[in-house]
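Missing here is one protein chain; the remaining ones are kept as they sit in the complex.
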Amino acid sequence: MASPEQLNRYSLLDDQSGGAHPALLKALVAANTTQETSYGKDRYSESARQRIRRHLGRDDVGIFFVPTGTAANAISIAACLRPHEAVISATSGHIIARETGAIELSGHKIIHVAPQNGKVTPKAIQQAIDDHWHFPHMAKPRLVYISNATEIGTVYTKEELTAIKQICQDKGLLLFMDGARIGKALMSKASDLTLQDILELTDIFWIGGTKNGALLGEAVVVKDPSIASEFEFYIKQHGSLIANGRVIGSQFAELFRENLYFDLSLKANLFAETLSAGISEAGFTVLATTETNSVFTVLPWDVIKRLQEHFVFYIWENRGETEAVVRFLTTWATDATQLDRLVRLLNSSS
Amino acid sequence: MASPEQLNRYSLLDDQSGGAHPALLKALVAANTTQETSYGKDRYSESARQRIRRHLGRDDVGIFFVPTGTAANAISIAACLRPHEAVISATSGHIIARETGAIELSGHKIIHVAPQNGKVTPKAIQQAIDDHWHFPHMAKPRLVYISNATEIGTVYTKEELTAIKQICQDKGLLLFMDGARIGKALMSKASDLTLQDILELTDIFWIGGTKNGALLGEAVVVKDPSIASEFEFYIKQHGSLIANGRVIGSQFAELFRENLYFDLSLKANLFAETLSAGISEAGFTVLATTETNSVFTVLPWDVIKRLQEHFVFYIWENRGETEAVVRFLTTWATDATQLDRLVRLLNSSS
Amino acid sequence: MASPEQLNRYSLLDDQSGGAHPALLKALVAANTTQETSYGKDRYSESARQRIRRHLGRDDVGIFFVPTGTAANAISIAACLRPHEAVISATSGHIIARETGAIELSGHKIIHVAPQNGKVTPKAIQQAIDDHWHFPHMAKPRLVYISNATEIGTVYTKEELTAIKQICQDKGLLLFMDGARIGKALMSKASDLTLQDILELTDIFWIGGTKNGALLGEAVVVKDPSIASEFEFYIKQHGSLIANGRVIGSQFAELFRENLYFDLSLKANLFAETLSAGISEAGFTVLATTETNSVFTVLPWDVIKRLQEHFVFYIWENRGETEAVVRFLTTWATDATQLDRLVRLLNSSS
Partner (left out) sequence: MASPEQLNRYSLLDDQSGGAHPALLKALVAANTTQETSYGKDRYSESARQRIRRHLGRDDVGIFFVPTGTAANAISIAACLRPHEAVISATSGHIIARETGAIELSGHKIIHVAPQNGKVTPKAIQQAIDDHWHFPHMAKPRLVYISNATEIGTVYTKEELTAIKQICQDKGLLLFMDGARIGKALMSKASDLTLQDILELTDIFWIGGTKNGALLGEAVVVKDPSIASEFEFYIKQHGSLIANGRVIGSQFAELFRENLYFDLSLKANLFAETLSAGISEAGFTVLATTETNSVFTVLPWDVIKRLQEHFVFYIWENRGETEAVVRFLTTWATDATQLDRLVRLLNSSS
């Protein structure tokens, strides 16, 4: 923590404040000894692509590395849409709620739909289409944006994703998945999806490194060859083409060498499950089932204040003078003893 | 090199294909052991800022880290201009020649002026102003973009930069310096500028890490407090706000702990000087004086082809069937024995 | 109507399908006999500006003519905002609902708030501010967009507008009013606002000609001299600077020579009032009080179908198989006998 008063507090605030996984750093250092072609054409990025394709079970998809999730979203959407075409998103979607207008900066309208348990539904998509009938006075819906896991940690089932894919196909919409926490989604007990399913059921999606053990970087997977062949133009134009590509490539090569990517996600999920159980047992309400690595709970303000002496976490929703919803986020790097300490504090507060 | 046939060739193609400097990797690994606040508020980024400010001799400037040079340019320009305001650049400028329309993507017009020895001149600025008199039919010149070192490796003298600053002030223009190779510029024998001079004489500039030993990253220095206070909005909106800020911060902290940043640049320049001398002695024409780390030379195509069996370099300008201008780029990581080998090949070809 | 089957139907669909007011055409023809300076510097535009300023009671405001309402909105918003700054609008607002992403095309995010009776409330503005606390991950609220009359024909009272102005001032927001139907708003029985009040209480607003008797054109009123002095740049850049400015100027000069602008609006309102009463008396539900020139009523589908044989109007909201909400719009040009005929048809249907 930058501020002195935070120095002795343990953070359960976000996915990345604990640093990168040591195996990735080791891979990065090992990758530093050779001369490599720049701009993503290095051998490490190429190896990472091959390994991700092996996990995807398909050789013919474009895979592109970008430094941030916002870049992955903005670039993917720009590559899919014409200026008058709009993207449909839940109001809780990252592109509406946390990206400072990055999508609009590229000129695109976002059509807002109400989420259900954090998710976009076929019914909401149909409504968005119905509401945008008035040619040419309304932007044309053309792309559906979903996050998996969602911004509140829920996951799509295969049935849900298939239903969304179905309406997209019927209505001429493309489907785009923000995979900032795709590993946690796939490793969730609530999920019956595989990475291959996601490739099959979406048109474009990305695999998040930033929130899953990497120093930085996301891998965008593009199925349509006509979009893939021009995708690097978009990356460059958005200022996201890393000169020394191995900085991301070597990390993804390690994440997908075997199963590290998914192991790290599973670990984060299990910590959340443990914490969720501990909070319930301490007598506090956990909101919804904990499906991935976030635990939402309702706590009285005095308890929150006591916890804040020892922990950093997110005040998700202020519910007035007596209580608030807080979010605890666990990661592969979470210290189990800190979770115990948190639960002990809650037990002594209830 | 990614392609098999390149595996045994030594690259003098660009500034970054040799990887990062070991001291930076070491600093990065060392920075990985703590929990840190995200989005550039970590202690390593803060330390980097303090150290850069110490080199700048001023405490009151904003310093912001972004992943690429194109991002540094696009974000800085977006932060300085209103939509109808234009940036003046030499036609050889990176924002015109090598950024896939990143500036235009943000909606800004670039006014083209002819470079003189790679540089923008006060006369060219005056001409651009004179040519854009027709309110409101012409975009309003508001910012001058210069690169130091320039895209062809030349550097601005203090007199030149002062003259540019003067006309900018007189005409209500801001001055922006692309510092992708600012270290090489400052370490050039042809330069009498200091980093403090540059701070004094420009409104906004950046210090390039990508091309000077870092894995990635550039540090944008912003003097105007009203621009600095909103600058992170722009970074985020452009998809360039790195979540785990220490990935860049720790490297800049090391680069500016003492003088590593400048030492690396000096090394690159000296290699170029050596190479330049060798080429001349071998009887080939070196174009202009080698001021930084690029050496431009005119070679017959048969010599070029022979060199290409052993080296990778840039065909800068095709001059028809008999000869071409090629560019050799040296870096802090250049292997001196490879330069010897190159010169020997030239000697045996002349 | 373009389609043959519509030829014998009377339109109550929109504000402009009846053509321009004869006095404006006469003024336009009269203005055609001289040579005039182009691009809005003609004597007719200048006279229109003087006359509007007289109605406004202030000499020191910029007045600019643009061809369409969408241009007026997009240009005004672009002139007020920096790229990372957002505009707050009711979800029913024209800029969200009917402009094909014109605001986003200029790079700006629109923050959606729920309307209350078609209007933006201080509470909704406060909520939007509260929700956008997360620097720099969220666009910065900077401008509030309201329409008066609103898109459903309601009007702001002086108390309501004053309260909005107050929160805007307190929170550093600018206030922008879309005046496509500002005449109807000011002539509404529900309104206690004057044109001077609107000038006083907003930062920028426009006076719609297109929907109030003109062939085309809107007059944007800009108070801030620093925005006004550059406003023509924006108009030109958006492709909205009419070369032969008198085409709009001569019409506005006539509209504001005396009180024609307001007389036309009043006429439209009175027709709506008459129609609204007739519909109620025929036993059908009029939704909300008719405040300006639109009448919303709930009709069974069989009645709608019978009406459609003789009239063109807007199916505002499909309420399933039995009924729908329809909108009738009256204008200064509405034929009173057609309203009688409509009411007779309704009486014979009830």
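Per-chain numbering from 1; labels A, B and C assigned in written order.
Going forward, a contact is a pair of C-beta atoms (placed from the backbone, for glycine too) under 8 Å apart; a residue touches a chain by one contact, two chains touch by 3 or more.
Keep in mind the model is a prediction, meaning the values are calculated, not measured.
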Chains on display which the left-out chain touches in the complete complex: A, B, C
Candidate in contact with the missing chain, chosen from B:Gly18, B:Gly107 or B:Pro122: B:Gly107
Among C:Arg142, C:Arg246, C:Lys267 or C:Arg327, the residue in touch with the chain that has been omitted: C:Arg246
Selected residue (touches chain absent from view) among C:Thr37, C:Gln169 or C:Asn259: C:Thr37
Sole contact to the chain not displayed, among B:Arg54, B:Arg98, B:Lys189 or B:Arg344: B:Arg98
Sites on chain C contacted by the missing partner chain, in the whole complex: 1-3, 6, 10-11, 13-20, 22, 25, 28-29, 31-38, 41-43, 46, 66-75, 99-102, 105-106, 210-211, 215-216, 233, 236-244, 246-247
Interface with the unshown chain - residue positions in chain B: 83-84, 86, 91, 97-101, 104-110, 112, 134, 136-139
Residues belonging to chain A that touch the chain removed from view: 39, 78, 82-84, 106-107, 135-137, 139-140, 230, 232-237, 241
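We take it that only the chains that are shown with their structure count from here on.
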Central subunit by CA centre of mass proxy: A
Inter-chain centre distance, chain A versus chain B - centres from mean C-alpha coordinates, in Å: 33
Where chain B touches two or more other chains at once, by residue number: 106, 233, 236-237, 241
